[in-house]
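Yeah, one chain of the complex is gone here, protein chain that is, but the others are all in their spots.
Going by the order they are written in, the chains are A and B; count residues from 1 in each one.
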Amino acid sequence: MAGIIDSYIPVAIILVVAIIMPFITMFIVNVLSPRSSGETKFDTYESGSDPTGEARIQFKVEYYLYAISFVIFDVAVLFMFPWSVVFVGYDIAALLTIELLIFITVLLFGFVYLWKKEGLQWEK
Amino acid sequence: MEDILLLAPEIILAVTALVVLVAGLYLKTEHKVALGFISVAGIIMAIALTMSIMLAKTSASMFYDTMVIDPLSQVFKLVFLSVALLVSIASVKYVSEDRNTEEFFALLLLAIIGMMVVSSSNDLITLFLGFELAGLATYALVGFEKKNIKVLEASMKYFIIGAVSSAFLLFGMSYVYGMTGTTNIPGIAANAHLLVDNPIGIVAIVMLIAGFGYKMSLVPFHMWAPDTYQGAPSVISALLAGASKKMGFIAAFKVIIVALIALNAEWQTIFAVLAVITMTLGNVVALSQDSVKRMLAYSSVAQAGYISMAFVVLTPTALAGGILYILSHAFMKAGAFIAVAIVGFMILVGNKDARDTDHIDNFRGLSKRMPITAFALMVFLLALAGIPATAGFVSKFVLFSSTIEAGLVWLAVIAILNSAISLFYYARVIKYMYFMPTEGGRITEPAPYAIAMILALVAVLVIGIWPEPFIYWASEAANVLLI
Partner (left out) sequence: MNIGDFAFLIPLLPALAFVITLFFGKRLYSGGALIPIGAIGASFIISLLITINILQNPDQVIHQSVHWFAIFNLGILIDPLAAVMLTMVSFVSLLIHIYAIGYMEHDPAKPRYFAETSLFTAAMLGVVLSDNILQMFIFWELVGLCSYLLIGFWYQKPSAAAAAKKAFLTTRVGDVMFLAGIIILFASLFQAFHGEVPEGVYLLQFSEMFNHIDALAAMNATILGMEVSHLTIIALLFFGGAIGKSGQFPLHVWLPDAMEGPTTVSALIHAATMVTAGVYLVARTFPMFLSAPDALIIVAYLGGFTALFAATMGLVMNDIKRVLAYSTVSQLGYMVLGLGMGAVVGLEAIGVSMFHLINHAFFKALLFLCAGSVIHAIGTQDMRQMGGLLKAMPITAGTMLVASLALAGFGIPGTSIGTSGFFSKDAIIETAFVFGEYSHDWIPYIFAILAALLTSIYIFRLFFMTFTGKSRNNAKAHEAPSIMTVPLLILAVFSLVFGALTLKPFIAFMERTFDNNVISLNIEHLATLGNYDLVLEHGPEPLFILWLPVIVAVAGLLISYLLYYKQVIDVSKVVSRENPVYKLLYNRYYQHKIFTELLATRIVYELISLSADYFDRKFIDTIVDGIGKITMSAGNFMRKIQTGVVQNYVAAVVAGVGLLIILFRLIVEVI
């Protein structure tokens, strides 16, 4: 028990430091920095050039759909990695192949669904 | 390979879900009603298989001891499947003429698979997977009417609280794993002393209670329930109250009773406190609700309090009573929500843009407008209140008497007082239905709704009048927990 807690002591120290540090720096800045006010000071900072347009522009919602489908298939493919590596040397190759084929079939259904529901179509 | 056959019900549901999903892509909207029938057929096959496995009293463990088949898991699977059957029959009407029928039924089936995995799981990882599968599917189902702002709000709240609770659950599980070095539930039970002796053990168990308590809707993790039950489509409320809530109980039974609580009797006190607060708050707040669905939601919170008494008493009879209560409540509550769905349908027939279809004023004189629905709803409400000859009475009787037997008279007295309070708000609806005038004309119930409701009605009455086989199987299931 004590062992577990002990191993967290460095974490605790970092935590404490992390909480205290901002206050200290802000305090120091507050004390040391000179003050002046002007129009430029309250402007949006955009890499030195003059700011143009709204910051809140809209992305097409299809973008998220697209991204989510990508992530789903990406993660699904990730499952195949342990399948190909971990079971080396076990004598259940046939069963494993069937299992993975089932897995891929199910994924395929998902793909068909996505396609038919026009999830892959950029412009509608 | 024989093991796989024991999971045939789940496999059938999964195949049905895929078939429904893909078939729906190629069907015109007006033909999609067939999807409902396919789902119903799949569920009926799954029920038959589950029942045959249960009646054979099969006990098996599979997939490296991460899944088990025993009376407990089969009884719960039957609860989930029965509710799924009722909901899918009723939904044939609810989603008719909807473009996305296939998604509805596929999600419904996936949610049920998730719950069945939970009831069979013997490992924290499988349990969590099932929990999340059911959770994600129901989040989407609650928000099925995506153009309806109220439904979206309900879905959003459900999802956010669900995410928070999942985080707690997973956190708790990781602590348990850290303390005991295993995720296997019997393995945890064997090493439970490691948890008990450790202050972190308390944190772990509280987090597990929070995670499961969210599904069980125990106070104070119940806050989403009234909003979600009220906002969600009534058939989905039926699914949430009838099945999803019960998934929380089976998970808690498995992890908390089997693995943890038996070791430390004092911890039962915490459940006594939770049970009392839950039932009292649920009943008292239900008193002043004007929305019938919201009232049913609070009643469902209160019922969770009664069922939690099983965690306190922990005798075989009490657990059997709790399981019987879960079974009865699944039918009573699902039936009541389906009846409310029918009333909503009736109101919408009269006025397409009607809002708050479940307001109690809409139940005025229902006995004249829809006598069958009014009668069925009356039976469901009386059953929820625990009037004899209904399932509610039998399960309350077994549970409360086991509490008294165990010497916890004070707890039983509180529960009985709570039942007395609850009768007030149930009777209020009955008063509106039978003794208030109405100007509306008579309306025939759509067949799918009526069939689902009458099935639930028959179940409630059969359990009430003929409880023996149900008590027997509940005891069989309870025995699994206490070995």
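The definition used in the following text is that a residue touches a chain if its C-beta (ideal position, glycine included) is under 8 Å from a C-beta of that chain, and two chains touch if they have at least 3 such contacts.
Everything quoted here is computed from the prediction, not taken from an experiment.
Chemist: What are the shown chains that the omitted chain is in contact with?
Modeler: When the full complex is considered, the omitted chain touches B.
Chemist: For the chain left off this view, which of B:F131, B:F144 or B:W224 is in contact with it?
Modeler: B:W224
Chemist: Which of these touches the unseen chain: B:K32, B:K77, B:K93 or B:K157?
Modeler: B:K157
Chemist: For the chain that's not shown, point to the residue among B:A8, B:L152, B:V284 or B:I454 touching it.
Modeler: If we include the chain that is not displayed, B:V284 is the one touching it.
Chemist: So which of B:I69, B:L127, B:I205 or B:I307 would be touching the chain we can't see?
Modeler: In the full complex, the listed residue that touches the missing chain is B:I205.
Chemist: Identify the residues of chain B touching the omitted chain, counting contacts across the whole complex.
Modeler: Given the touch definition above, chain B has residues 156-157, 160-161, 164-165, 168, 199, 202-203, 205-207, 209-210, 213-214, 219-221, 223-224, 226-227, 264, 266-267, 269-270, 273, 281, 284-289, 371, 394, 421, 466-468 touching the missing chain.
The rule we apply is simple: only the chains that are shown with their structure count from here on.
Chemist: Which of the residues in chain B come into contact with chain A in the complex?
Modeler: 18, 21-22, 25-26, 178, 197-198, 200
Chemist: Touching chain B in the complex: which residues of chain A?
Modeler: Touch residues, chain A against chain B: 1, 4, 106, 109, 112-113, 116-117.
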